[in-house]
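In this view, the complex is presented without one of its protein chains, the others remaining in place.
What follows is chain A.
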Amino acid sequence: MFKIGLQTAQTSLTRTPAVLSSSARGIANIPAHEYHIRFDQQSGRKRPAQDVLDRFKRLNNGMWIHAHAGKNKLRYMKDDKWQKTSLYYETCTKEQCQMLDKLVTPFWLRPKHYPNDPYQAYNVRHGIDSPRVDDKGRFVRERRKVLLDDSTSSRYFNDC
C-alpha cells in the first residue's frame, strides 16, 4: 500500500501541471463573442465585460486600478520585497483607462459615494495638468458641489 501511494505521488509530481499545459490553446480563432461588445437580448442594453469588472476597479477620478499580475502564484519561492510589493495595487495608463471605460456601462463610469469607503483617499488625485472639465463643462475628476464657487470649494474640499 505504501509503495503504491509513493508511486502515485511521484507520477503526479513528474506530470506537467494542468495550468502550464493549458497556456497554449489548440483552437485557431478567438471565439466570436469575445471580440464584440455584447448587448442584452431582452433589453438591448450594453453588457459590461465581466472580465474587467472582476479584475479592475474604477476610482471616482476616472483612474482604474488592478492587482499585481501573478500575485497569488508561487508566493513561497519569491523574495521579501516581492511579498510586500505584490500586495500593492497598480494604476492603469491613460490608454488602458480609456479602453476599460469603453468596456463597461455608464453605471460604472458614475462617481459613487460610500460611507467608510476604504478607497476614499484614492478617489481624488492632485497635481494634474489636464483640464478639470470636459467639453460639456462637467468636472472630470471631482464631485460637483452644490451652490459653491470654486474658491470656496477649494477652501473646504481637498479633491482637485
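As a convention for this text, a residue touches a chain if its C-beta (ideal position, glycine included) is under 8 Å from a C-beta of that chain, and two chains touch if they have at least 3 such contacts; residues count from 1.
FYI, contacts and distances are computed from a predicted model.
K.L.:
Between "Mitochondrial import inner membrane translocase subunit", "Alpha-1,3-glucosyltransferase", "Protein FAM114A2" or "Large ribosomal subunit protein uL15m", which matches the UniProt record of the unshown chain?
P.N.:
Per the UniProt record, that chain is "Large ribosomal subunit protein uL15m".
K.L.:
Where the complex has a chain not shown, which of A:67, A:124 or A:160 is the residue touching it?
P.N.:
Spelled out, the listed residue whose C-beta touches the missing chain is A:67.
K.L.:
Across the whole complex, list the residues on chain A that are touched by the chain not included here.
P.N.:
Counting only chain A, the missing chain is touched by 23, 25, 28-30, 34-37, 49, 51-57, 66-72, 95-96, 99-100, 103, 107, 112-115, 118, 143, 145-148, 152, 156-157.
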